[in-house]
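Excluded from the complex is one protein chain; the other protein chains are retained at their positions.
For chain A:
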C-alpha cells in the first residue's frame, strides 16, 4: 500500500460530506469516518469512525491500515485520577447489536508516520480489519483541527 504515490493518497474530496458516507461489511455498518488536519507531516494524525454491529455475533476491530501513514495503530484515551494517558488498544470490541465509536476523548486511530500533512478537505483510505467480518476500506474525510465530528443529517 505504501508504494502508492502521494497524489493518489490525498485526493481532494469531491463533496464536503464524504464523512457521511456509509460502508457495509456483512452485518457491520461503518460510517462517519473522519480525521483532523495536522500542522505538519511530522506529527500524528487521528482517525475516528462509528461501527454498528447489526448481527447476532460479537466482533472486534483488530487493526487499521492506511496509505496515509506508515504506522497506524489503535489507541484509547484514558483519564485516571485527572491524568490523561493514551494506551494501545489491542482490539476494540464491537458487540452484537451495538454501536461503537472511535471518537474524541476515547478510542481513536493514531496515524504515526504520516506521508503528508493532512489538510482540511483532503481524504484518504483506511482499511479496517475485524476479527470475524474481515476487511473493509472506507474513505476518511479530513476536517479542521478544531472539528468535533462530521455534520451529517443522520448524525444523532
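Convention: a residue touches a chain if its C-beta (ideal position, glycine included) is under 8 Å from a C-beta of that chain, and two chains touch if they have at least 3 such contacts; residues count from 1.
The definition used in the following text is that contacts and distances are computed from a predicted model.
Set against the options "Carbon monoxide dehydrogenase small chain", "Imidazole glycerol phosphate synthase subunit HisH", "SCO family protein" or "Nucleoside-binding protein", the UniProt name belonging to the omitted chain is "SCO family protein".
From the options A:111, A:126 or A:140, the residue with contact to the chain not on display is A:111. Touch with the chain that is not drawn comes from one residue among A:19, A:68, A:92 or A:147, which is A:147.
Although one chain is not shown, part of chain A still touches it, namely residues 36-40, 43-46, 71, 73, 75, 77, 79-86, 101, 103-106, 108, 110-112, 144-148.
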